[in-house]
Each structure stands twice: as structure tokens, then as C-alpha cells.
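One chain of protein is taken out of this complex; the other chains stay put.
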Amino acid sequence: MKLFGRRTPSAVADEANRKGKTLLELRSVNVRYGLVPALRGVSLIVKRKEMVALLGANGAGKSTTLKAISGLVHPHQGEIELNAQRIDGLPSPQVVTRGVAQLPEGRDLFPGLTVKENLRYGYWPNRSDRSHYRETLEEILEVFPRLRERAGQKAGTLSGGEQQMLGVGMALMARPELLLVDELSLGLAPKIVAQLYEVLNQVNARGTAILLVEQFIPLALANTHRAYVLSKGEVVLEGKSADLRDDPALISSYLGGTTTSDSPQRGRTGSRH
Amino acid sequence: MTTIVLYLFLSLPLVGAYLLLGLGITVIYQASRVLNLAHGVMAMGAAYACYQLTKWHVPLALSLIAGLAVGTLLGLLLERVFVRRLRPSGPMTQTVGTVAALSFAIAVASRVWGTLPVNAPAVLPSGALHVGKGFVPWSQLGIFPIALVGAGFLFALFQFTDMGLAMRGAAENRRGAALRGVDPDRTAALAWALGGLLAGLAGILLAGANGLDPFSSSLGVLPAFVAALLGGLETTTGVAIGAVVVGVVQGMVPAFGVFPSLSRIVQGQGAPQLVLGVVALIVMASRGARLVTGDVRGDTL
Partner (left out) sequence: MSRRASVLAGAVIAALLLWPFLPHVPHDVFTTVILASVYLIPALSLVLLIGMIGQISLCQATLVGMGAFVAARGTLALHIHFPLTLLVGTAAGGLTAVVIGLVALRVRGLYLAVATMIFAYVADQYLFTKGWLVQSQSGTSIPFESIGKRGTLPYFDLGNAKLFYYIALAVAVTALYLVANLRDSRIGRAWSAIRGSEVAAASLGIDVMRFKLLGFACAGALAGLGGALTLVGQRTVAPSQFDFTNSLFFLSIAVVGGVRSLGGALASSLLFATLVGEIFFRNPTLANYLNLVSSGLLIVVLLFFRGGLGALPEKFRAAKARLEPRYRPVWERLVRRWGPGLRASTAPVRRVISPAVGVVSGGLSAVGRGASAVVHVRRDTRKTPDQIAPSLENTQEMEAVPTPVVRDVNAPIDVIGLARSMAPALASEGPGTGDTDDVQALVRAAADRHAVAGEPGADNRREPVLLSAEHITVRFGGLVAVNDASMQVGAGEIVGLIGPNGAGKTTLFNSILGLNEPTEGTVHLFGQEVTTWGVHQRAALGIGRTFQVLQLFGDLDVFDNLLVATHLQSHVGIGGATFVTRSALIAEREARERVHAVLKLMELERVANEPVASLPFGTLRLVEIARTLVTGARLVCFDEAASGLDSAETERLIEWFRLLREIGVTLLVIEHDVDMVVRLCDYIYVLDQGKLIASGVPQDVQRDPNVIASYLGTSAEVVPA
């Protein structure tokens, strides 16, 4: 299954580059886990203040793409640029200090530390800026009152939804320019997921670009400007989220066969374009 | 009765020493997931450094500080050379690496200072506490409160400083730490430095109390391993409990001399070590499965 998209990724990239709007660009990125090829030449861009979705069946390479950006894995071919500077091959701590924060799948909290300590940990990239710490912490706790209640509790004792909130909170403490979100909705009740996406939208409105991986398609498409669809390590579909919603190629990339579809459910937060 | 109290007091220095050493071993394990079989090297190195400096007529206080510095540096060196460099080859090679370091250090110490015990400088006051018919030298007893202070300092470091927070998080979750901008290699190095500092302290104190020779100061760390393993290599409280158990059990062995049937075994040479072996056996048999730390996190880093 090859490319069906309207505009090719490189066309989008060229336009963004011309207008100086590119925040993140991947060019022909190849990643292997030992011998297993996971990404076979993935190219995509994220523009400033954009919210972009990465879709695809399991094993397609979505998480790997995020890991390549945040430095958890290194591509053996291809380039990754943040603000026109190469970041592929850098260890994660260095990528993070350049303004990238990742919310990994499975949250990656510190279960033995308290909620407050976890949030303080999230502030690490900004630790030299002591003056804004209190302020940032307050903002986060405003957005997530539940965390304020549980500030002294160990993170491992929180429920799934609360842990996810904490994860988002930690990522936001870093005041990133680019936020990478991996499977926010996994294992969470719809109401909480809606809340979290509200927060993401607010964050995006205030200027943070977001690249998110999401299994639940309607949610992803309803909350983002653009989306890429991966299959077996390659980008097979790309376009504006609003357009992709009705694209039959999208469904068949997941379940095989060709499809007919009625109107898909939209996310609670309404549509974005 | 007084015999038991006496031996209880005599166990306290052991508890203190094993606490300091066991904490170091645990902190290092948490940071690098490596069992530092060369832990005794840091204790021994610090003790010999302090000893040699006093022989060169350097004031005791300075020698002490220098000794501690040597212990810390040895920790950093071990981490850089044997742990970080050998990481690609796997944990077994890293462990053999620490054994190699141990072997080399013992050989160097034997060569330079000989294998016979030397009189290390006494850092603690001389004299003793009288308990019933016996006495407990201050040079030994003093180890216990110092160990508590050391443990307290470590605790404060971990709980109340940013660096301590960074280390605690990185130990729990390397990937999570890296994703928040903390370099796990740097925190690991710091952990080894701390381990070296504490081991150095223990080494110098023990040398002052019992004399200094390459074997007892490096291999005498073994009971601390058992203490750390008892604590599950996880928490400070666990190590503390382990140190108490191993220290008391070992220290109290001669007390069983009051029972005539046991006195023959107990008075014989090496009895405390035998008891240690039995305790170790029990610890491993019971904790066997738990000691398999299913560490899935460390893979991509």
C-alpha cells in the first residue's frame, strides 16, 4: 500500500520552510532495533503552533518516530531537525534541554516519588530559572486540581487517569516548544481523556506545538490540524485532519479490505481545522 | 546477662560499618544495576591513603579528609572504567571487571604495604566503655553514631536537594529521567562517588579499630553485601534492617559461648564467618526469586 495522499510530504515541507514556519522536520529517517527495521524512510514536518497526529496500526512505527525525535533511539539513516538544527543522534537529556518534552506511552513517571516531587522533576530543564518555578507549578495545579489534592502522595498510588494527568503536568513544567504525546488515551475513561485533550488544546493555543500518537482515530482527527498515517514503518497517507476523516483509505490501512463508512463519531471537543 | 549486653554493644560497630558500606552498595546498585564486588577497594584505598599520609606526618585531620577524597575518587574511577566502558559487553563482563579491580587493588596494597596488619591511625578517642565485666573500646563503639550521621547525611541529600531528587528518579527510571533532561550517566557517577565516600569513611574507622591489612579491609566488606541483599537492594530502610541483622548475628556469635554445647563451635576460628555464610544462604534461598530484578526499563538507554 503506497502513498494515496493529496499533497506529498515534501511539498508540505517546502512550503513551510519557505515561510519559516517549520519547527520540526524528519527526512527519510530509518530506525532499527538491533536487526528489526522499525522505520523505513519516514519524512514529516511539524510547523510552529501546530497540532499534528500520527496514526497507524500497531507496530507501524508511531512510537518509534517519537522516540527517534526525543533521542531514546537513534536513526541509522536520515536527519531530524529542530529549529533547523540537527538533533538526531543526540542523547535524550540534550534534546530535552532544547525544548522538546515527551509524554511516553506508559507515562514513565517516578512511582516512588511524590506527586510534587514528580512535578519538580519535570521542571529540571528550567531549573536555573528559580523564579518561575512556583508560578509554573501553580498553573499546573490550577489545571489539574486533582493533583493538588494528592500532592504528597506517591505517584505509584494514583489511578491511571491521575497518573496521565501527572505525566502531562510534568511535561508542561518543562515549558516545551514541542510536546510529543504517545497514546494519551490508553486505558482511560472517555471523560478523563476529553479533559486531557482540553488541556492539550489550551497548551497548543498558547504556542506549544504538539505531535501526538493516538490509537483512537476520531479523537485524533478531531483535535489536530494535520495527520500522518504510518504503515509498516512508512508514511502511506497524509493530509489535513478534516479531509482524512472521510477517507476510506484510512480504515483499510487498519483493518484490511476496502471500506464503506458512515459518519464517524467526533471527539467531545469539537472539530479543528 | 551482662555477657549478652556486652556482645550487643560489641555488635554496634559492626552494624554501623555494615550500614555505611551497605548503603553505598545499594546506592550504586540502584544507579548502575551492577553489584560492585570491588566495594572494598574504596574502603581499603581510603584507609591506606589516610595511613600513609599520617606516616608522612600530615596532620590527622588532613589525612582523614584526603583519605575520604581518595575513596570518592576511586568510586568515580571504578564507574568510569569498569562500568561505563564495559556496559556494551553486558552485566557479566561488568561484574568480572569489578572483580578484576578488586584483585588488582589487593595485589597493589599487598605489594606496597605488605600483607601483615599495620597500625592505622585512630580517628576516634582511645579508651573504652565498661559494660559489666567487659569493655567496648571507643574506637569501635564510635563507629555506630558516625554511621548514623553518615546515613542521615545521605538521607538528607536524597530527600531535600535537587541533585538527590534527580538521582532518586534516575535510579527508579532511567528513561524517564533522560526524558526530563537528567543525564543518568552523571547521576550514576555521583552515586559511585557517594558510595566511595561512605566506604572510605567505614574503611578508615574500621582500620583504626581493628588494624589494617589488604584482605580484611577489602574482603571484610562481604557481610555488608549480605546486609544489602537482605534489604533487597532497594531502600535505605531495608539496608538498615539488613545491617542490624547481620551485625547483631555476627557480633553475638561469641555470646553463645555461654552455652557449653555450642561453645566448641562458637569459640573456634571463623565461627562468625560460618554464621554469616549460613545467614547468606538463608537470605538467598528465601529471596531467590525476588532477587531477579526484572529490569525492562534499561533497554533503550
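Letters A and B mark the chains as written, and numbering starts fresh at 1 in each.
Please note the rule applied: contacts are C-beta pairs under 8 Å (C-beta built on N, C-alpha and C of every residue); 3 or more make two chains touch, one makes a residue touch a chain.
Since we're looking at a predicted model, the values are computed, not measured.
Listed residues B:89, B:119 or B:235: the one in touch with the omitted chain is B:89. The hidden chain makes contact, of the residues B:10, B:106 or B:120, with B:106. Where subunit A meets the chain that is not shown, the touching residues are 1, 33-38, 40, 57-59, 183, 186-187, 215-219, 232-233, 251-252, 254-262, 264-265. Contact residues of subunit B toward the unshown chain are 34-35, 37, 81, 85-86, 89, 91-93, 95-97, 99-104, 106-108, 110-111, 215, 219, 222, 225-226, 229, 268-271, 273-274, 276-277, 280-281, 284-285, 287-289, 291-292.
We take it that only the chains that are shown with their structure count from here on.
Distance between subunit A and subunit B, defined via averaged C-alpha coordinates, is recorded as 45 Å. Every residue of subunit B that touches subunit A in the complex is listed here, in rising order: 162, 165-166, 168-169, 172-173, 175-183, 300-301. In the complex of the two chains, the subunit A residues touching subunit B come out as 67, 70-73, 91-93, 96-97, 101-102, 104, 108-113, 117, 120-122, 124-125, 127, 170, 174.
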